[in-house]
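Only one protein chain is missing; all other protein chains are in place.
Chain naming follows the written order as A and B, and within any one chain the residues start at number 1.
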Amino acid sequence: MSHAANIVISILFDGLAYAMFLFITSVGLSVTMGLMNFVNLAHGAFAMVGGYIVVSLTRSLGIDFVPALVIAAVLVGFISVPFERLLYRHLYKATDLEQVLLTIGLAFMAIATFTYFYGPIPKSVPLPHWLEGDINLGFRAFPSYRAFLIIVGAVLVTVLWYAFERTNIGARIRAAVDNRRMAESVGINVDRLFTLTFAVGSGLAALGGGFAIQLFGLTPYFAVLYLVLFLIVVATGGLGSLKGTLLAALVIGIIDTGGKYMFPQAGNFFVYLITVVVLLIKPAGFYGRE
Amino acid sequence: MTAALEVKDLNRSFGALRVTRDVDLSLEKGARHALIGPNGAGKTTLVNLITGVLKPSSGSVLLNGDDITGWSQAERARRGLARTFQINQLFRGLTVLENLCMTIGERDGNCNNMWRSAGAKRAVIDEALDRLEALRLVDDALKLVRELPYGRQRLVEIAMALAQKPRVLLLDEPAAGVPSSETHLILDVVAALDPDIAVLIIEHDMDVVFRFAREISVLVQGAVFTKGTPDEIRRNEKVREVYLGQEHHHG
Partner (left out) sequence: MAASESMTRSVAGEAARSRAAEFLLRRHYLRWPEALPWLIAVGCFFVFPDRMTFGSQLLIMIMFALSLDLILGYAGIVTLGHAAFFGLGAYTVALASIKLGWTEPISGVFFGGAVAGLVGIVVGWFILRYRGLTLLMLTIAFAAMLQEGGNIRSDFTGGYDGLPGLTFDPLLGHFQYDLYGHTNYWYALAALAVVFFVVRRIVYSPFGQALTGIRENVRRMHSIGSPVHRRLVTVYAISAAIAGMAGALFTQTNAYVTLTVFDFDASAKVMVILILGGTGRLYGAFLGAAVYMIFEDKLSKMSPTFWQFGIGLLLVLAVMFARRGLLGVGDTIRRKLAGRRAP
């Protein structure tokens, strides 16, 4: 295999894994923002919390990595419900700025709390042996962990797409995102719908956080560090759009990986450049409503 | 004689939905024109197209003979096109006087001034107070708009449109939301408007329409169903059909 082709495949593979991480973590944010017009900057904190739950479950309770991921996702999904019911609900009518400030405040509190209990040093998790090492596909070997992430991501994309496009609930969510008032007047209980999507979205964020441990390392600061990235995916993809989030995640994941391979000193420059270009041309994102 | 406002073949679609169809409208100087039609007919959409809030899919809008179809809202306003909104759009956190001073300041370019204090141009304040006096709002001058009863807020809305010294004035249901005890305030103002201004009024109350209008256009599903003098409209069977259940006739 030629050297250049090898690099391209590496970039595509790593980029795809990164994109899957971005998608899983950001899709909840996109749908909740599109549905409720609520700027939730604490979303990154949910991902961070999910990561730490996985850490504790695997290291202190000896649970395997994959079951731990599932438990963490479900747990965070449940925990998010009282947040939404007791706190966020009061701010749906508030200004953007107020929502930004409140949720950033929550994120700070979460970071501080977890720094207190877990310390600032990055944590790692013990992986099952089948996730360490490589899968050999004949022409090339691929790291198993990332391959697993890609597969999980693909499965989730399919499941979510099916739920969105083919189920009753999905139709109701799409209707409410499109025109909330009309949906309510047709009898759709948007409030309950929102609690459901918020819980699922937060659970998915926790799942993403769990995957991130091995990819980027987990510190409490993860909550804000990657928040900007999630916001970029959501903004460039278009609020409330599954397609948009996926497309944005792919674009950003692959271009950022490629950029870092070829110009390591550029850091996140290309991500921000894409953001500016996309938003100037399509201010509502790829599939957002104007 | 150039019409003060002219709308030619105006069309607007949202995707597959045509909300405005081939609308023709003409207002001469000093016109008193009422736009009526059932709910959802597209009356406010038409006003939004005329003022520039929406861009038409096709057709043109002319102000005093100038084609303003591509102009921004602000440009049209500066050329003498003023409107009131169906729901008050005021500066609720500011005083009534400030609301008017803002309008006058933007009109004569005072608001470009960054250095002298807002109070320094005495002429602006005086004119604002004169206008408030004409509408008997002077006592409320220093009250915050949100503290006023809705009817008086509506008067402020009209005062602001008049403060733009418009040549064409579009009133979108000026009495909407005003308690019946206060509607006469609004209607008196409308009746006393400067005879040189071309006025288009959207209204549901037929009494008001027949009292005020010299010409009436009936809008149904985005198209001009018919137009004519009040007498002609009153006698038109088809108009009554279209309005089935939505009339406000009295005797």
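The definition used in the following text is that a contact is a pair of C-beta atoms (placed from the backbone, for glycine too) under 8 Å apart; a residue touches a chain by one contact, two chains touch by 3 or more.
Computed from a predicted model, the values in this text were never measured in an experiment.
Only one of A:Val76, A:Leu239 or A:Ile254 touches the chain withheld from this view, namely A:Leu239.
Contact with the undisplayed chain is limited, among B:Ser58, B:Gln89 or B:Thr229, to B:Gln89. The chain omitted from view is touched by exactly one of B:Ile125, B:Leu193 or B:Ala223, namely B:Ile125.
The residue touching the chain not shown here, chosen from A:Met33, A:Ile173 or A:Leu242, is A:Met33. Hidden from this view is one chain, which touches chain A at 33, 39, 90-91, 94, 96-98, 100-102, 104-113, 115-116, 228, 231-232, 234-236, 239, 263, 265-269, 272-273, 275-276, 279-280, 283-284.
Although one chain is not displayed, its contacts with chain B can still be listed: residues 51, 53, 72-75, 77-78, 82-83, 85, 89-94, 97-98, 101-103, 105-107, 110-122, 124-126, 129, 133, 138-139, 141-142, 160, 164.
Operating definition for what follows: only the chains that are shown with their structure count from here on.
For the pair chain A and chain B, the distance between mean C-alpha positions equals 48 Å.
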